[in-house]
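Apart from one protein chain that is not included, each protein chain of the complex appears where it belongs.
Chain naming follows the written order as A and B, and within any one chain the residues start at number 1.
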Amino acid sequence: MKLRRASPVTYAFLVALAVVYIFPFVIAVVTSFKTEPDATANPLSLTPHPATTSAFHQLSADQDFFTWVKNSVIVTLSVTFLRVFLDSLAGYALARLRFRGRGAAFATIVAVMAVPGVVLLIPKFLIIRQLGFYDTYAGMIIPLLVDAAGVFIMKNFFESIPVSVEESARIDGASIFRIYWSIVLPMARPALITLFILSFQGSWNELAHFIISAQSSSLNTLTKGVAQLASGQLGSGNRYPLKLAASTLMTIPVAILFFVFQRRIMNASQGAVKE
Amino acid sequence: MARGAEAVRRRFREPGIRGHEAGAGWLFLLPVIVILGLFLVVPIAMAAWVSFSDWNGNGSPLGAHAHWVGLANYRDLLTTPGLDQNNFGTALRNNFYYVLLVVPIQTAVSLGLAVLVNKRLKFVGFFRTAFYFPSVTSSVAITILFLFLFSPTGVINKLLSYAGATGPSWLYDPRGLFHVILGQLGVNQSGGSLANGFFLGVSYWDWLAGPSIAMCVFIIMAVFTTSGTFMLLFLAGLQNIDDSVNEAAALDGATEWRKFRHVTVPMIRPTIFTVVTLGLIGTWQIFDQIYVGTKGSPSNTTLTPAFLSFDTSFNNNNWGVGAAIAFILFGIIVFFTVVTRLVTRNADRVPRRRRFVPTRPISDQNASRVEPGGAA
Partner (left out) sequence: MAGITFDDVSKTYGDGFRAVDHLSLSVEDGEFVVLVGPSGCGKTTALRMIAGLEEISDGQIRIGDRVVNNLPPRDRDVAMVFQNYALYPHMTVAENIGFALRMRKVPKQEARRRIEETARVIGLVDHLNRKPGQLSGGQRQRVAMGRAIVREPQVFLMDEPLSNLDAKLRVQMRAEISRIQRQLAVTTVYVTHDQVEAMTMGDRVAVMRRGVLQQFDAPQRLYERPANLFVASFIGSPAMNILEGTVERNGDGLAVRLGSTVLPLPDGVAQPGDKPIAVGIRPEALGDAQQSPDRPRVGGRVAAVEALGPEQLVYVEVDGQPVLAEDVLEGLVDAEAAELAEIKDADGRRATVVARLEASASVKPDDPIQLSVDARHLHFFDLETGAALRA
């Protein structure tokens, strides 16, 4: 489609807006290299004076921070890979396999999708405790393994693949699982990547679930640990360079993912939206 | 005979031409069904029970520690004057103003951004990325960033001081925005007779406070973080508009604003409703930012039902009330979702009268797409 060319006024406006959106992040990065007095006195300055990496040193010297990173990595990777796998299995079954109860199963999943997450905090805590998963990786990971929206995305994608490809594989002698694994899954790469990004971002940034599923500090994830850091229970002063350094480090993985798959995220807007 | 054979085959579960498809289907669905059932359906039932009980967090809520108390928890929140009712009423008021401001502003901002980056631009990718980036970062990181930006000696107040203004202490300022404005206009801050009437434990005067200055920080933050996501939704909607419609309007001499108002907006009406609905659902659930940022302070003016539900249960061990808050919040979200649905349905019919009628003929295909709701 032909688009109207933008005027210089539009450009100026856009640049101003872009500054508004980017500037806070620049400030965050710069401040993490400042000393605390400098950060307090000159919050706007873009040149740390003096420049220091003490915030980062402090974090890397802190055993806790490594625990947080480790936990975030463990949880995010387990959740992401398993979720992509389980959602695609279910999506395939709902899209293609014929069995009694399929419609009811799908209706249930859609209904579940409509339940707002925050409402589930107490219920999830109750069941996790009841099952003896409280304060374990299992309690942190398993409830996040499945998301109805992911099942929905995969189902829609599988339905867009011509069925004759699978029929051809059936005639060629492939079993149902083989068709799923060797034929359908490779063809679903775009949807899998979308789901991967959503799951990674979602579980890396997740906070509420980890608050209610564990309490030991050895199970703190980055989000939970940094949130506690923000509440200032770890010391005196405002410690903004330290907090912002932690936030910056925490943002790096999703930022990398974002820039690597930028084009896909920008184009696959419809299915890739998450509140 | 063939029918008989079919029946026998069914009975003995011998695979037909589709092999063991039914078995495989359930097997493929099993993990999802089990996990959704175990961590969604069952716990909702458990929480429903807890909301009718006096469970205090000791032992299992299914054991001897929990007793049936009927609607007592709901009454404490809705009808019995007391701390629970006052907190809940305050949280509802806070969140209500949050929703009231965030939803329209984020919808307008994201639509504006989408229209801007839908033009033929150099560096269009850069601009889209810049606007979308806040959406991918975690709520924790963004909240910390905003705590810094809006700290009393922070970036925002520094900027304001350059402009000769003295900024408020933001997250430490419990004054309601409307009260502040009324105060500027010389209205008595005691609230007069409005201070004597109460609804949900909160005086009428306090209901009219508006969002506190502290809450305004969260409102700005919400717009900042979500506008990118919704911009992408709008962008997809805008790209579905056939450009010949815009050209036809331009040839008719329509100004940019008129084109936007009478061509663009009606054509992306379905997307607007999607964004408003998602916005309503999301804003009623605000939790992370409060947890990281203020924990409800100052003076409970950033308390939200989601945070209150958490705090009441996990910190005050009043699980019955906490669970009851969660269910009422669920009801509120369902209510707003349904209302938006109904409004959408009616709005789809109403604007037909006002729909864009070009004076120059455009092709049938385009004409039909002008109809609002056609792309829904």
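As a convention for this text, a contact is a pair of C-beta atoms (placed from the backbone, for glycine too) under 8 Å apart; a residue touches a chain by one contact, two chains touch by 3 or more.
Values in this document were obtained by computation on a predicted structure and should not be read as measured data.
Touching the missing chain, out of A:Ala16, A:Ala104, A:Ile171 or A:Ile252, is residue A:Ile171. Summarising the interface, subunit A meets the missing chain with residues 162, 164-165, 167-174, 178, 182-183, 186-187, 189.
Contact between subunit B and the unshown chain involves residues 2-3, 5, 9, 14-19.
Here is the rule we use: only the chains that are shown with their structure count from here on.
Put simply, the C-alpha centre of subunit A and that of subunit B have 19 angstrom between them. For subunit B in complex with subunit A, the residues that touch the partner chain are 18-26, 28-29, 31-33, 35-36, 38-44, 46-47, 50, 60-62, 113, 116-121, 125-134, 136-141, 143-149, 151, 153-155, 158-159, 224, 226, 228-229, 232-233, 235-236, 239, 241-243, 246, 278, 281-282, 284-285, 287-288, 291-293, 295, 306, 309-310, 313-314, 319, 322-323, 326-327, 329-330, 333, 337. Those residues of subunit A that touch subunit B in the complex are listed here as 1-6, 10-11, 13-14, 17-18, 21-22, 24-25, 27-28, 31, 39-41, 43-44, 86-87, 89-90, 92-94, 97-102, 105, 108-109, 112, 114-131, 142-143, 145-146, 148, 151, 175-177, 180, 201, 204-205, 207-208, 211-212, 222-223, 226-227, 230-231, 238, 240, 243-244, 246-248, 250-251, 254-255, 257-258, 262, 265-266, 269-270, 272-275.
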